[in-house]
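Removed from the display is one protein chain of the complex; every other protein chain stays in position.
By letter and in written order, the chains are A and B; residue numbering begins at 1 in each of them.
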Amino acid sequence: MEHSTVVESAQHLTHHVTTQGAALGIIALLPLVGSFLAFVIGKKNRDSAGWIATLAAALSFGCVLNYFFALPEGGAFEHRVFEWFSAGNISVDFLFRFDQLTAVMCLVVTGIGSLIHLYSIGYMAEDESRHRFFCYLNLFLFSMLLLVLGGNLLVLFVGWEGVGLCSYLLIGFWFKNLSFAAAGKKAFIVNRIGDAGFLLAIFLILLNFGTIDFVELGQRIGGASTELYTLIALCLFVGATGKSAQIPLFVWLPDAMAGPTPVSALIHAATMVTAGVYLLARMHYLFVLAPLAMVVVCTVALLTSLVAALIALVQNDIKKVLAYSTVSQLGFMFLAAGAGAYWVAVFHLVTHAFFKACLFLGSGSVIHACHHEQDMREMGGLGKIMPWTAATYWISTLAIAGIAPFAGYYSKHHIITALQTSGESNSLMLAYGECFATVATVVAVLTAFYMTRSACMTFLGSYRGHSHPHESPKTMVLPLVVLAFLAFVGGYLLEHQLSLAGYLHSVLPVHAHGESEGFLASLLHSWPGFLGVGLALLLYTKLTVVPAKLYGLVPPVSKLLADKFYFDEIYDFLIVKPLYLFSFGLWKGADQAVIDGSVNGTAAVVDMTGEVVRVTETGQLRHYGLFMFAAGVFITIFYLIL
Amino acid sequence: METIVFYLLAASIVFTGVAVVAMRNPIHSALALVCNLIGVAAIFASLQAHFLATVQVIVYAGAIMVLVIFVIMLLNIKEEKPARERFLLLGGVVLAGFAFFVALSFVFLHQFQVTPELTDEITGSVANIGRVLFTKYVFPFEAASLLIMAAIVGSIMIAKTKRREVS
Partner (left out) sequence: MVSVNHYLILSLLMFSIGVTGFVIRKNAIVVFMCVELMLNAVNIAFVAFARMHGNLDGEIAVFMVMVVAAAEAAVGLAIIIALFRNAKSVDTDDAAELRL
């Protein structure tokens, strides 16, 4: 596309009929108040905390619905809370804006958030400090809403940091387990690296365009060099890789599974980790001006999804499988964004939120039932004991596998189509589009395979564990059913009935997508899903000896997969160890020798001087008086000589 | 006449001052100080500072000295032990005091080359003092009352017997 047309379309896409004065802040404020109340009241009465937090989340969802229905087509609501600061000709407001993209994100965040709050009541029922849990959970909701409602990059950044903090607090929720606390720290520190990139991007934008307001930025875009756009876009993407767990910063997400399972579902699958995708969609007008950056996004995303899918093949911890699957699916979203199909990225974000939340909650239900056993080798046959969990888990598995009427199919199909046609809008992609699409299809097969594997190992066969599993309480089953229902029909509804593409076309570039296909065609197009599911069913129900043999076939490869491509070890060797050595040197050399040395030396000098001067301090009033008057005489004589 | 009165007063002031320092018994010292302060009041009067002369007698010679004597009697302080002191130090101290005196008088005599005369333009009568005190110096005056208030509270707090010590 020509540069000028891109700029024009960016200006067009950010030109809304804005309605001022809507009290958007209330959406975010409700969870904040809920967080406070959940802690204060929950401290007295532990059981009330969950209900307070759930109520706050649900009320917030209600507010979002209200604004969603009031939102005129192609319009947006704005809420300028106060002028944050102004310096020179730059003025930054604490601004909320509610447009179509925000509406979709808010609905996902508060909707799924409410369900997971409800679920958590049951899941956390026996935890001593659950008031703290619900306080954090609501605080997370507040930060996430700040992130998606923010009308400029800085408010978004506040939310961005807020969700990072809540993620840290919740991963390390059971902080008495040191490895859990370490996982929290790891997530926080890895995110900081990404945040540095994001901050740089904000500074660059502010420096070059003089505004960080999304709408104003869209109007002022254009005129700068492609190199600048590429630099800004890459900095933004670095931020996104941190938050959304892409290579090279994805290592924190699998460790983040240390947190309670509802947290994994809400933060590390459905909402927070998609913030990076949201950021890219928000800043799409910058990315379309930087074709090179989009190729980088695509490449990194493809690599991430492939690597994560391969690792997921051999994981035995049910939550680890889901974690790597999340990384892989986030890769898919970035693939869509990199291919220029931002609305598809958002589409996959929404459907992924449905089925992945459901999968995580299902795994939580299983873990709850098996008394905190997470190893799938210790499960099996749970389908008969907990039918609701099993049914919802299977539905979501089919959804993530991308089998036709289920939600995942539609978004995945769009992603692969978008990759195939990405050359139309980005000449750099022309040569790679088909190649990317092929690898993405392979990843889709792998996804279907490992998810079915996990479902088979958990629910089919006979029970291999030692405890006495049981079906979960109603508060846990209800969200599962709702989410499974959404995972079942959500994709179809958004594709055909509600038309997400049409809804988003006023804020995101929507290229003409193929005319809707028939049911049979879509079944045909979901062959990767069928292939993966079928293969897994065959291997894990009938030919159960084959997987072990395959695993032992090429030991180095299986070892590589089981050890997660040695990412942690490589980082440890390349970054952590040198940094540690450097810090150690600073500690011994700079701190202890120079700084401590000078401080202690000063103290020693003072000490010695004190020992000498001490003689004059007799403690007797008369001597002090004598010294004082002698000094007076001395000064007088001095004065006299002068 | 004025000169004779001044020298008489000065002699009595110096004499009683030395007595304050020299007397072994604190009660004797205190009585010498009362005489000294009355002498100072007379000096004030000779300088036409009538108000200050009155206040000097009432506050210093009256209130403060009564307080001092009261404390001496309350504490039942005996005579000071004869100093088994290093006489060298004592001599040094007296010498230092003398040097101080000589040096300061030297300074003053040289600073005021023109021997200043006393003027009678305005006298320190009660009316004049009052006028200045309640116009130009009204704020320091009020601050002084605050200071005294603080001193009263402070002295009560310091001298008060702690409740635990009573039993």
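Throughout what follows, a residue touches a chain if its C-beta (ideal position, glycine included) is under 8 Å from a C-beta of that chain, and two chains touch if they have at least 3 such contacts.
Everything numeric here is computed off the predicted structure, so don't read it as measured data.
Novice: Taking the full complex into account, what residues of chain A touch the chain not shown?
Specialist: 617-622, 625-626, 629
Novice: What residues on chain B make contact with the chain left out of this view?
Specialist: Those residues of chain B that touch the unshown chain are 2-3, 6, 10, 13-14, 17-18, 20-21, 26, 29-30, 33, 36-37, 40, 43-44, 46-49, 51-52, 55-56, 59-60, 63-64, 67-68, 71-72, 74-75, 77, 80, 83, 85, 90, 93-94, 96-98, 100-101, 104-105, 108-109, 112, 115-119, 121-122, 124, 128-129, 132-133, 137, 140, 144, 147-148, 150-152, 154-156, 158-159, 161.
One rule holds in what follows: only the chains that are shown with their structure count from here on.
Novice: Please report how many Å separate the Cα centroid of chain A from that of chain B, as a whole number.
Specialist: Going by mean C-alpha positions, chain A sits 81 Å from chain B.
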